[in-house]
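Yeah, one chain of the complex is gone here, protein chain that is, but the others are all in their spots.
And then subunit A:
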Amino acid sequence: MSTRLTRGGRLIDRTAAVEFSFNGKRMRGFHGDTLAAALLANDQMLVGRSFKYHRPRGIVASGPEEPNALVNLGSGARLEPNQRATTTELFDGLECTSQNHWPSLEFDVGVVNNHVSRFLPAGFYYKTFIHPRPFWKHVFEPIIRRSAGLGKAPTQPDPDRYEQAYAFCDVLVIGAGVAGLKVAKAAADAGQRVILLEQSPTLGGRAPVDQTEVDGQPVETWLSAMEADLAARDNVTIRTRTCGFGVYDHGYVLADERVADHTPGDGRPKHRLWRIRAGRIVSATGAIERPLSFAGNDIPGVMLASAVRDYVVNYAVSPGDRTVIVTNNDSAYQTALALKAAGLDVPAILDAREAADGALPQAARAAGIRVLTGKAIARVKGTKRVTGVAICAQAGEGAVQEEIACEAVAMSGGWSPVVHLFSHCGGKLLWDETISAFIPDPARPPLNHDGSAMVECVGAAAGDLDLTGTPVAIPPVWVMPQGAPIQLRSKMWLDYQNDVKVSDVELASREGYVSVEHTKRYTTLGMATDQGKLSNINGLSVLAETLGQEIPQVGTTTFRPPYTPVTIGALAGEARGEIFQPLRKTPMHAAHEKAGAYFEPVGLWRRPYCFPRPGETHEQAVHREVLNTRQNLGLLDASTLGKIIVKGPDAGKFLDMLYTGVMSTLPVGKCRYGLMCNEQGFLIDDGVVARIDEDTWLCHTTSGGADRIHAWMEDWLQCEWWDWQVYTANVTEQYAQVAVVGPNARKLLQVLGGMDVSKEALPFMHWADGTLAGLPARVYRISFSGELSYEIAVPASHGAAFWAACTQAGKALGAMPYGTEALHIMRAEKGFIMIGDETDGTVIPQDLGLDWAISKKKADYLGKRGQERTFLASPDRWKLVGFETLDGSVIPDGAYVIAEGVNANGQRNTQGRVTSTYYSPTLKRGIAMGLLKHGPARMGEVVEFNTVAGGTVKARVRDTVFYDKDGEKQNV
């Protein structure tokens, strides 16, 4: 059994005991433990079930590469699935449960899959669930989804806070092992600004466990001196618990800082996402030990040799009294020596190599350990934990020569440099025959803007596996024993998490999968949450062997960020809840909220859709608002309307190019409606332009179009007509704008007082500056409703006061606020178009019968040439008309006017579509506008619209103005 040793453990504090629970079982650990270390200290060898066969699985590794020990961490709103026990720091009260088993970890029904595993081969899903087609969506997929996935997603909102931060440096060092520390110090010595990231809570990497000395000093002495040195420098920032997980173009790196994972609920942000711009990126990310492929290499108790010595040295955890070592290289001998030093038994070291005479093997022999060369594990004995190993010759086919009883197996199949960060932006790899691993090719790194190397690797990440400078040789051992028959190969696990075995990759290869990328997807090798950190190299080597190719020819799959999983919370950062996205508010927003407004999004603005009264539906509120505006007085917050000042000697010429009509001839003091098109001729915006003075125009745009049209203007001025003397300024937010609309509109302004707004002083389509209610005001006599109407702009800082004054003074005049829906209905009753309703990017002004707003005299305007193209000039285009249903009903939104016959796809032919359709409270019937082929020539004709419910609705074609065709109402 695994247990806590009475002495040692460099990272744990034995004076600080910590209580935690696993599957409801109370356990004890120490401060400084990882969850994995504490579980092993409590003899919890079995920690989960594998994905496909539900095989018992134990802790394999001691770092982020761990494929098995994934737990549901926490509960309720703080539940986090798939948390790696090996990187989870233990804290008091930690609760976790194992994953992927039912009904319990010890007794799991899904393990039946294990016994029918020969019926679940590689590509099982592809082969089995492909026919009959409809079954996939309704039968197969739901079942597979229910039994798939390891952890459970939390169902409650995350109570924790997350944030992001930006950082900049000359040199970013990722990984604070010896190699990373040295680079950081050298860069700091050179006066450069250095950021050093370390994914674990402590610095030093593997050195304190694997080395006795660094540069002639005891490793701990060297480390603390280095740590103190770097910490004292102003130009060095060290961030522990921070994983640099992705490298992107132009020296951009993302890193995830686990600020408060180990202190949950203390109010600090749980994670912080760092967005770093670095001049130079140094990847000192070390190397990850590879498993060996022998039968039963997934049984709990089989661990990486490096992990075994990490647990012994760092956490004083014994994996068992007797540990057999199996290896193809010298590094695993360190584990044997560490176990011996801790007073534990190492019955044998099985070395696949024919000879092992390096310093470490000699030290092992000197320590009295039995070293067997040329040997392999034929199979591991045990089911839920290791009970022993059967030994065979590596060169043979697995004939058992001897059995050794043991509680743990420590394996080392060599080391794979962590080349992920080097590869994220296209760094190329070389196959190093000496250490049987891919290493970064310094001649083909990812490149910066100037062609320099963006990422360089140092230390083990560069393939320098022994920092003492001794060359290391690791011969390839991909299958153990080399001639293992299928019975053994089908029990050799490559990918523990996704249950991919040597036999699966071989089968894929026999079935014609020659590309490593295809094999990966077919077998799911390396596609689990660990992204194949342990399995990729072993898997592609097996593939290469089966295909009879060299490993470099087969190549690796693509390395993509993130290096380790990053919680969505960190990626979202502060963007959730109230600040998920910016909500633009007018100066009167608070008053609308108080009045109970129901808001709708208009771009990023929130505008009142209507102001429902108690007991009213939104529809009833909208109808009341329309009728009241037409009969008495309505108030609309029109502040969101775009307002752009255009000034200069060439401003008139400029506006004549931008608008289809003529703006240069507009007299000072007057307003004119204008249309803007893009170069293709399509209508993109409309609004009223006011001539302010000889040199200055104010252009109103749609609410959603203000920023776009301002940018459009600047684009033309800066890039095309750079020599025209014109300046623009977007003053949209400078003004609060209120539309005062209805028969009592003038009376209200007279009550507010301060300026003459009579018909004579301020005729229709004029504007005037003055004072209203004691505030500076610019009054436009314009109407989008057909009623007597003024739009009044006051400085935004006075907007709320002005709105309150209008509301207060309007009481006696029957004033009610109205929202965007009433605005829409009233403009539709008058046949006014709305950008986005009557237009959709394919409509030209001529389609909408707006020829009157297009100047025939002007030599040019944006869109003129486009509109002359044959398709846009065709008389057969769909054109705007009004529609009146015969039964008075409302035509459904988006309905088409159907035509005879069907098209090539068997769909009904169409000849038009509705663009605006409403119930008109004024006319007490449905009204609509829409585009119809040859529309204006078909007045009085009855056409048919399709409906959502099925069937059709008949409507008579008519003109677009349903209300007050002669404009008598607005001209009073």
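Throughout what follows, contacts are C-beta pairs under 8 Å (C-beta built on N, C-alpha and C of every residue); 3 or more make two chains touch, one makes a residue touch a chain; residues count from 1.
Quick note on the criterion: contacts and distances are computed from a predicted model.
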item	value
Protein name, per the UniProt record, of whichever chain is missing from view ("Ferrous iron transport protein A", "TonB-dependent receptor", "ABC transporter permease" or "Sarcosine oxidase subunit gamma")	"Sarcosine oxidase subunit gamma"
Residue, one of A:Asp215, A:Asp357, A:Glu517 or A:Glu574, that touches the chain absent here	A:Glu574
Omitted-chain contact residue, chosen from A:Gly76, A:Pro159, A:Pro601 or A:Pro649	A:Pro649
Residue, one of A:Gln734, A:Gln808, A:Asn903 or A:Asn971, that touches the chain absent here	A:Gln734
Where the missing chain touches subunit A, by residue	161, 163-168, 193, 259, 266-269, 272, 275, 277, 574-575, 578-579, 581-587, 604-605, 645, 647-649, 725, 727-729, 731-735, 774-775, 795-798, 800-801
